[in-house]
Every structure is written in C-alpha cells, then in structure tokens.
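With one protein chain held back, the other chains of the complex are shown just where they sit.
Let's look at chain A:
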Amino acid sequence: MLEIKDLHKRFGDTVALDGVSLTAAPGEVVGFVGANGAGKTTTMRIAMGVLAADSGRIVYDGAPLDVAARRRFGYMPSERGLYPKMKTAEQIAYFGELHGMSRAEARRSAAALLEQLNLTERAGDFVQDLSLGNQQRVQLAVSLVHDPEALILDEPFSGLDPIAVDVMGTALKDRAADGAPVIFSSHQLDLIERLCDSVVIIGNGKIIAAGSVEELKAKEVKQLRVCVQTAQDLTGAFPGTVTRDGDDYLVEDADDQEVLRIAAAAGRVTHFAYDQPTIAEIFREAVTR
C-alpha cells in the first residue's frame, strides 16, 4: 500500500501542491490525471524523494518511505534522461546494479527487456545513436530492469509508438497482477480508462476527484438517453429537463421508470440507457467545475 498524505509544496509565491493525498493499494493501477501545471509531476517527484515537500508524508506498507524502499521502486521521470554516450545494454544493466542487483542479474534482466522491446540488435549501440522512440523504450527498460515492487511513472506513454505502448501497458498490468501498486500520469485518457482501476484528478494543486472508474462514472451519470420511434415530439411530455441530441431525447432530473412508461406509450423504444461518460468527459467536467 502506497499512501501519499497531505502534500504541500510552494515554489516561491506559487502554490504547487495544496494538500494532495492519494493511495495505491497493492495490485491497484491508479491513473493520475490533470492539466499541465496541475501538480502531477511535483507530486511524483516528491513521492520519489527527488524533491522535498514543505509538509506531508509518503507511507509505504505502513512505514515512511525511505531510500532503501525507494530503491525497489520503478520510476520514470517526466523529463527523460539517459547517458547519451553509454551503450544501451550496459546502461540498462548499470541502473539494475544501482537498484541493488548483482552484475549478472542486472545483465540478464537487461537482455530480457531488450528482447521484449525488440532492441536486442541495438544492445551494443550508444544511446545517442538510437531514434527518439527507441530511446523511450530504453527509458522504459531502465525503469523496469530491477523488477520493481511499485511503479511511479510520469507520462510513461508519451512519445511511445503503439508497440511500446502495448509493452508498457502489459508491464503495468503484470506488475499490478504481482501485487505492486502502480501510479502513472497520462494525458491519453483512453489509456487511463483501459488500464486503470481508479483515477485521481488533480487541478491547481488540489485533488478534485478520486475513486474507482465505476464510481466516478456513476457519480457523473445524470443523463438518460431515450430514442423512440414516433412522429410525436415528446420534449414536453417527459418530466424533468429535456434536451434533444439529434433524434435522441436527453432527460435529466426525472424518474426513469416514468420516462420509460411515457416513451413506451408513444412508440417503439429503440434506446433507453444512462449515458456512460468517458473519463475524458469526467475530467473536463471536474476541471471546469
């Protein structure tokens, strides 16, 4: 269980974080969503210990997160960085060793990741000679080389090609299936929806919405979408607030069973369901509220 508790951070006069808390249970994939400058990166940097919070705590399995425990974490910073003049396999293995692996273990793990990422033939090349996409894959390998027991990834999907996105998604799911808490930020909300068990939305340094994907969707559900094959205009017939969306009626603040009765009486009901908002819609709603 990874708990980020009540983080506050100021940069000069700017309040970057104002009481940010979020939790990732073992095996839970948490999507961290927010506009640019909302405080995602600051939160993750503090969680990884590369930035100090003004106040607040990071707790892992009931104890304050220390250097030794952090070393078993996998981290991908938003600003990607690799040694340009170091060979690919050597570099991945070096990070494995820094995370406490023996040299042999680190080399094995690096080779396995390169294989998985289709980079085996570039193992002996300098990182600076790889394409940007391939450098991203190496970055991914660096964050996974030590078989981390928790993952904190800042925009792990940005700049990845579809194959690497799949590898990354699979890696996240695999780690979560092993019981690792996973927190990642992304602007690709479809990915968040596909991969995450829960979502945390941050805006201006504050958490503005958090919960499982279902919870959030349920909370946002207000509109009943009804489609009836009839010549009548039912706008005035339905209770509540009624708007039209093409041929569909969107009904809010009404008893759904009553709406159904009226619709069935008017003609053949071809669609009757609450609109499931996408995470993107929830996000827009939460941020503009």
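Keep this in mind: a residue touches a chain if its C-beta (ideal position, glycine included) is under 8 Å from a C-beta of that chain, and two chains touch if they have at least 3 such contacts; residues count from 1.
As a convention for this text, contacts and distances are computed from a predicted model.
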Complex member absent from the view - protein name from UniProt, among "ABC transporter permease", "ArsA family ATPase", "RNA polymerase sigma-70 factor" or "ATP phosphoribosyltransferase":
"ABC transporter permease"
Residue of A:L2, A:A180, A:A266 or A:I279 touching the missing chain in the full complex
A:A180
Only one of A:A25, A:L51 or A:L250 touches the unshown chain, namely A:L51
With the missing chain put back, one of A:Y94, A:F157 or A:F184 would touch it. Which one?
A:Y94
Can you name the residues of chain A that touch the chain not displayed here?
45, 48-52, 67-68, 70-73, 75, 77, 79-86, 90, 94-95, 97-101, 142-143, 146-149, 178-180
